[in-house]
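Apart from one protein chain that is not included, each protein chain of the complex appears where it belongs.
Up next, subunit A:
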Amino acid sequence: MPELTRRSLIKATLAGSAALTFSGCGMLPRKAGSNSPQQYTGAIGLADGRFAVGAIAPSGQMLWQAPVNTRCHSGCNRPGTAEVLFFERRPGWAFYVLNSKTGEQRHRIEAVKGEHFVGHGVFSPDGRYLYAPVNRYEPGEGIIAVYDSHQNYRRVDTFELNGIGPHQITMHPDGQTLVVGLGGILTHPDYDRIKLNLPTMKPALVMMDRVSGNILARFRPSHHQLSTRHVDVSPNGTVFAAYQYQGPIHELPPLVARYHNGHYEEVDFGESVHRELGNYIASIVAHPENELVAIASPIGGTALIFNGRTGEVIEKSAIADCAGVEALAGGDFLVSSGRGKLVRMGKGKPGVEVASMPVQWDHHLV
């Protein structure tokens, strides 16, 4: 797999300066396969220790920064509208509804008593219902909380997950099935972020009907400490799950799983690649235009692209503290880092830094 060799560095440098010389801006292509606004929105930490949500345009401009009370994690665009939501980081006591054009705050919706958000959510395809994974922390139960945006985000339903520690949620292209990463880790806000049940974790990839709340399928990883956190689905319905291993770092278990045609299997990248991923994946994104899937590991300081069908590693870059991933029109990916970098990479294109700014990007871009 090509490392960032000296030669590719020189090539990257030249390509970069050419772009700067010839276009100056318009560095990034459009966002791939998406009806959402043509911008990238992420939770950020600011140099002075405060937190915000920020959106950048493909031209590389920071469009807006909306101040928030505490560190946020991820969010979702509301289909068919100019609204973007961001969730406070676990334990998240609220989510913010922002105007995606201006960053203006429309709502700040607090969690129900005894519950907290976990940093993620997704809308129904018509943009009406918000599905947010939630921890009910006294009994330690994971649920999906349903909010109705037509009623100022009133809570309208609750679906039981029969498990602990839900994290990322996404919508299957069938428009009907929610795909949920059930991390399996029990936490309680009184106990900081201590993981209270490492010996007895039961992580899973869960499929749920978004109307009835029925659990349609549940897949367990090969080891009970493979916390199944992040998920994505390709347009053909292949589901990808990314793990964070809770065991010791000298053990190198698989970190990615794939579900397709009724078959759940884990992808083995080989020991040396696993070592570079530090047993931790922050984001997984399946490209809507091709078979490629990108993952980023801030612990390993590694972002890589693999073929979602074969599991073959296609490209790999060392990017310190990288975490956020978004698909770009044309087949490439954009990776963000806690050091304010935006890096573009694709098949045959090792990482090229396209922007650097004095902010810390949290785990996800939406």
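Here, a contact is a pair of C-beta atoms (placed from the backbone, for glycine too) under 8 Å apart; a residue touches a chain by one contact, two chains touch by 3 or more; residues count from 1.
Keep in mind that, in the parts below, contacts and distances are computed from a predicted model.
Q: Missing chain's UniProt protein name, "Phenylalanine--tRNA ligase beta subunit", "Imelysin family protein", "Fe-S-cluster-containing dehydrogenase component" or "NADH-quinone oxidoreductase subunit D"?
A: Going by UniProt, the chain not displayed is called "Imelysin family protein".
Q: Looking at the full complex, which residue from A:75, A:119 or A:346 touches the chain that isn't shown here?
A: Considering all chains, including the one not shown, the answer is A:119.
Q: Which listed residue (A:50, A:155, A:202 or A:339) would be found touching the missing chain in the intact complex?
A: Residue touching the absent chain, from the options given: A:339.
Q: Taking the full complex into account, find the residue in A:113, A:250 or A:263 that is in contact with the omitted chain.
A: Result: among the candidates, A:250 touches the missing chain.
Q: By the contact criterion defined above, which parts of subunit A meet the unshown chain? Give residue numbers in ascending order.
A: Listed in rising order, the touching residues are 4, 8-9, 12-13, 15-17, 20, 27, 45, 56, 60-65, 73, 89-90, 119, 167, 190-196, 198-199, 229, 244, 248-250, 275, 278, 280, 282, 298-299, 301, 317-323, 337-339, 341, 343, 351-358, 360-363.
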